[in-house]
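Left out: one protein chain. Kept in place: all the others.
Up next, chain A:
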Amino acid sequence: MTLVSVRSFSSSVSLGKAACAQVKPVHHKVRIIKKNLSPRFPELKYPSHDIKSPKFRPYLTHLDRVDHHYHNVLESDLLLIGYRHGQQPIYGNKRRHWDMSSPYQINRPLRKPKGQIVPSQTINPRDTGNIAKLQSISINCFVKDAKQYPAMAIGATLQLQQITGVKPKPIYAKTNVPNWKLRPGMKMGAKVELFGRDASQFLSTLTEIVLPRIGEFNGISNRAGDRYGNIAFGLTSDHIKYFPEIELNQDSWPNLYGFDITLHTTAQTDADARILLSGLGLPFVGSERIPKTLLDDLTVHPYEN
């Protein structure tokens, strides 16, 4: 037997021995659901979509107007608007491989992408598979005064639940700022993420009832966005009173709380997301900045990694 030198720390590799057990640890991967093992409580074993399950919730109860509008009107138009003949993929900054100049690099996780910490996405040419769609709406209500008056966080939570019809989750302070008397773990408000019909319902209330009546609202800023197709804007406490759930019962709302709304879309860029949202009835104002890399998408960019 000839010894072949392999660049590694392990001394057993060259001898043809395994350094660890070669049997795959399958038992870690198989999840054991105990309720299925026991013969008791058969009604708890139904899947949640089964009508016999206590978790069952009818969800296809009515027509989803916004979804209908999207599929009948917007989708084909968005395909046409976004299509460019000969469009090339714009590669994002991905994690890089090590050059393996040192044996310490052998099992290391990949290097950070160039000039940033989180890798960015590749923007693919327009196709039927990547037409922008509204995915979800998340509402975040952070009440500054909740550190002094913890009851305010409860009020904000209830307000979100009344407006959206979905149970909110509490948000807690993360940082310790002694000057503001803010400590981690303090309940500071609530957040909600809306999907499907709930999101459509909220969006139509927003675009048809609330936003048209806000005098100073001209539109969402064209500069808003996180580069990856999620657009956010805020409503102050003065604007909340236009929601019909609040307006019809103003006496029981002595204080209202403003919140931030993030519209999550599957668009690859903010510019695409804005085109989609304008079709759903949201106005945009201000000058728009389009990144230069997006504009020259007809030239072939090499994939550097």
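Keep in mind that, in the parts below, a contact is a pair of C-beta atoms (placed from the backbone, for glycine too) under 8 Å apart; a residue touches a chain by one contact, two chains touch by 3 or more; residues count from 1.
Everything below uses one rule, namely that contacts and distances are computed from a predicted model.
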item	value
Which of "Glycosylated lysosomal membrane protein", "Large ribosomal subunit protein mL40", "Cytochrome c oxidase subunit 3" or "Elongator complex protein 6" matches, in UniProt, the chain that is not displayed	"Large ribosomal subunit protein mL40"
Touch criterion as defined above, residue of A:121, A:136, A:204 or A:221 at the omitted chain	A:204
Full-complex contact with the absent chain, from A:74, A:146 or A:224	A:74
Touching residues on chain A - with respect to the absent chain	51-52, 54, 60, 63, 65-66, 68-69, 71, 73-77, 79-86, 127-128, 131, 151, 154-155, 157-158, 161, 167, 204, 207-208, 271, 274-275, 278-281, 283-284, 288, 290, 294-295, 297-298
